[in-house]
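Report on the structure given below.
For this view, one protein chain was removed and the others were kept in their places.
Chain lettering (A and B) follows the sequence in which the chains are written, and residue indices restart at 1 in each chain.
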């Protein structure tokens, strides 16, 4: 990686920022965490709580905020930056450029003659592509993926191994689907008949926008009549459940183990933490932030921060509730004994 | 689909109901939701809350309840029906009949010579079937499924792609298993030995009755000595965990992200909502309904509706608890301050 070594000026020309205190004009040739960095590494720090770690870091160069730079007492060269994490992320990609996957269909792939696979797509061994599916240029489908009939996968999308895309699903451009994700499974819908539960056939599908990422073992059910929609720029973590006819708006991000029940509409640019449960038929406005583990049982009509495990409240109220519960646990039986006497 | 168009009389002869107000004897040729229906579509409505949507719908025909029919002010032809959802579900199947999968074993399937695969089963490329497994007539196994040794799959059961059925598992007739489900994985059992945790071998299996549906990425562990049992007509949604030696009774339905710990017995015709946790060694009687997100830590001995996030109560009491917590959060610190003074 000799040709990739960078001095502070080169870093700044790549990712921005300014030389705050670059004592040594040391070139660096790798990236590392503050804790593990050597003098040939660049690290970053954006968090004031890490000031001590920052000051002790052996990194050759650290990219940090103006404020932390001004308080810095260590020996690294410092580049100040308005968004150190973004700069660092770009440097990772500099030192670890994407390996180009060879185009073409490997011999052990099963592709229906009616499927259209662009010659610049890469289809691995053990992949199955059903009739009339369409795979665009630059798509990479790793081993064991199964692409259903009529499904469409847009340019430069990457499917990690063993992803299942059901018939009719449409996935946009530049998406990344992690392993063992399921997209387009039947929604959970039955109606009572004399013979027991009767399955309601789901003739809707799933439509996924561009630049969406779907986590490992995450499930997105197809819609009953209309489609389940995961809009542009959405990022879903692992083990998430998205039920039939849900809409997740542009650039909304949702952490692991969360679940959204049927027909709920989530707005744009929401941030939903891990293990959040959202019941069905709700509307969550754009720019809503929901705290980890929350249980959302009502629509949210005003942007802001919410949380709560027994129904969701504005986060401030929720924290008060948690404090009160805490206090009750401390004062314990005294509380109701007084009530009873 | 010309031959499939239906007028009100034909609909009624297919799915029942009666002509309530069929002004125009318009034939329809597709199904749609109330919101999206055109004059050539049939829609349905069973929910009084949707009365406004119903009255404004552009559908040619709407199937609805007697009550909603009597209040209808729109222009569609109305068929009244005792179960509009059931009728609609049957109409979906009329307009979207199941595509017949061709029988036979595709070339890229790996079938052990000792396995018995009925000539009217359909085995896709990339499927592996181990020794002595038995696959009945009409079974469809989609790509990437793995069927373990001695496993049995009953007539007309459908396995979506990448399902794993471990050795010895038995699946009934007319079941549907969604993608990436795991059936028969080892139960989670260890015993302490001087060398650390010692795995307890699980020699039981999983027995799944007829007409069961298992959701995507759902896991059902095999029993330790006896079997884990998923009885006839059970419907499990996505990302559910069923631990070793659990029994789920006939026609019980369980929504996504729920989990049942070891040896718990759930009765027949229960309705268990999403994200419900049921600890081990409990008994839940038949016809129990458990609210979304509930935490069940005691057996339920009387049929009814239950809920609660800090242990489960009859739902009425649970709702009271939630209301109280809400109130506490509002009155806040005042509550304990008085206690303390």
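The definition used in the following text is that contacts are C-beta pairs under 8 Å (C-beta built on N, C-alpha and C of every residue); 3 or more make two chains touch, one makes a residue touch a chain.
Predicted model only: the values in this text are computed from it and were never measured.
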| item | value |
| --- | --- |
| Residue, one of A:253, A:289 or A:305, that touches the chain absent here | A:253 |
| Per the touch definition above, residue among B:28, B:164 or B:284 touching the missing chain | B:164 |
| Identified contact with the non-displayed chain, of A:64, A:134, A:156 or A:180 | A:180 |
| Hidden partner chain, residues of chain A it touches | 31-33, 36, 83, 85-86, 89, 92-93, 96, 106, 108, 124-126, 142-144, 160-162, 176, 178-180, 211, 213, 215-217, 233, 235, 237-239, 251, 253, 255-257, 274-275, 292-293, 309, 321-322, 325-326, 328-330, 332-333, 335-336, 339-340 |
| Chain B residues touching the omitted chain (full complex) | 108, 110, 126, 128, 144, 146, 148, 162, 164, 166, 180-182, 185-186, 188, 190-193, 196-201, 203, 217, 219, 221, 225-226, 239, 241, 243, 257, 259, 261, 277, 279, 295, 297, 309-311, 313, 317-318, 320-321, 323-325, 327-328, 331, 334-335, 338 |
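Here, only the chains that are shown with their structure count from here on.
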| item | value |
| --- | --- |
| Angle of the C-alpha superposing rotation, chain A to chain B, to the nearest 5 degrees | 120 |
| Length of the line joining the C-alpha centres of chain A and chain B, rounded to whole Å | 27 |
